[in-house]
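The structure appears below as structure tokens.
Excluded from the complex is one protein chain; the other protein chains are retained at their positions.
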């Protein structure tokens, strides 16, 4: 089996006082062993919900997986009991969160927080777990790990804390690592260090990574494949090269255009006008239609299917239909041209 | 071609102008902060119940003594210690308000009072308990409101000066507060009552002497927080003077905290007044407060439980209502604290 993780037509809804919010609508994804997949989209596109759905970390009372299956090594995670899921969390699939300032328990030493998962999943003795924790801190590049293991999170800087979070996630050699905006809350210089660390660790450990981000620069750095999410759906997916150099969906064009580039003479930064759709009452047709400069009548009422561009590259857009007018991506979206 | 494909004719594939306004229309009417707070307050069942009970108690407190044919200090030993009896309701046996005492004797027949109704019964001196309870409620509420109002004036002024002036002034004012807080309020209240001779005014003064510190600390904290916020700095750079900043920018923002704090001062004051009456330092007879009525009633608890029952129930209701209303207001005015 090539795919370690596979999402088929997953739908997730939140029940709020205002009504049902359809946060994820028919998402299908797959992740191969040892590869790195990036999910890109703006806030509210459903990317974080997707990742938390895989981990089954959404609030039990207010959220619901309405439809679809999440296959991890062939087992459907949506059907597992809580007890079975606990065995997978942290040992087979683990997660890194956005803000290292808040994602560590302030009253527990860093060492204890790393050792917790180890002792639970691998039945290590206290000393074995401690030794492993020191090795992990060394692995993620924290100097003097023997001393720092007994310190509390507030004694670490932001970048160092994120390294600790990564050490916790990697403690049990997980097969899949989900990183939810791991660099967003960090300074730019620290961001690069953390990304380097993650790429390094992936090569060493062979863990498959799902990287959630809104920053295309991060994607190019770390991932082999990209899925672009918008309005709770995946609008385009392909290898990083395909999506960057031959984007097919107008939303991807917009994303690429809005990336700041150092070597162009553009005076202004291009933005995508408008706001994302309201998922309390999602549009019937393409979610991007209202903001799309190339929208057609068909886009309003009919949801486009994903069409194959190549065997690895898919986009869900009516422009790919043979009846649609031929539209060229705007110049600013051409990453290759800009180089 | 699938069925769906057939439905789509070529016309649909013409570029369309889709109004962006539709997706960005603001669907809800804009509401001001106070409108929003009022809505949240009335959605809270507890605070609505509290509000209604307070209104009913206020109504009785002012109308009760006026409507009754008896004065609060009309003594008549021939009608002493009558249990409660209310017209119509006396026929409903289990309510126990049929003029029969705990030994099963109808005291009204015994004492030739067959035509009279004392709704809450009478005390050892034959005074109508109904009038005395509501008169007592009046006095308890009067003390509480007066104490809350004085607390508010002193506390807001002190806190605002301390917080706004800052520096040395703040330092000295805070040291003073720290010492005042270190003194247990109970002790100060008892000592002051001993000196000032029991009475409405002396009770109020003793309550205020320690009570204002709570308000002062809260107001100071809020002002300090606001002082460093951008909108206040913006106003300063635009040349607004201190009084404008205080009245236009700070005061509306701390009004919520002031109201909430006052709302919790009232039940506290009612409790302390009752407490003082209970240890014999309260209102002097024949005037009564709820606390002194309860205290009197305790002396004959085993024979005439009705003397404790009514004032005790009313004082509890007042305390519950104000606490519920206070909780509701806190949730409504300070959504950040809402859980």
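Should a chain be cited, it is by its letter among A and B, assigned in written order, with residues numbered from 1 in that chain.
Convention: contacts are C-beta pairs under 8 Å (C-beta built on N, C-alpha and C of every residue); 3 or more make two chains touch, one makes a residue touch a chain.
Here is the rule we go by: contacts and distances are computed from a predicted model.
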| note | From "Putative FtsX-related transmembrane transport protein", "Succinate dehydrogenase cytochrome b556 subunit", "ABC transporter permease" or "Phenylalanine--tRNA ligase alpha subunit", the UniProt protein name for the chain not displayed is "ABC transporter permease"
| query | So which of B:133, B:294 or B:333 would be touching the chain we can't see? | reply | B:294
| field | Candidates A:68, A:90 or A:329 - the one touching the absent chain | value | A:90
| remark: Touch assignment to the omitted chain, from B:60, B:142, B:251 or B:271, lands on B:271
| task | Decide which residue listed in B:52, B:67, B:172 or B:186 touches the omitted chain of the complex. | result | B:186
| remark: Those residues of chain B that touch the unshown chain are 46, 178-179, 182-187, 190-192, 194-195, 197, 267, 271, 274-275, 278-281, 294, 298, 301-302, 305, 308, 312, 315-316, 319-320, 322-324, 327, 339
| Residues from chain A at the interface with the omitted partner, ascending | 55, 57, 82-83, 86-91, 94-95, 97, 99, 102-108, 113, 116-117, 120-121, 151-152, 154-155, 165, 168-169, 171
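Rule of thumb we're sticking to: only the chains that are shown with their structure count from here on.
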| note | CA centroids of chain A and chain B: separation to the nearest Å works out as 51
| query | Once bound in the complex, which stretches of chain B touch chain A? | reply | 4, 8, 10-16, 18, 20, 22-24
| Of all residues in chain A, those that touch chain B in their complex | 273-275, 277-278, 289-292, 294-300, 302, 318, 321, 323-325
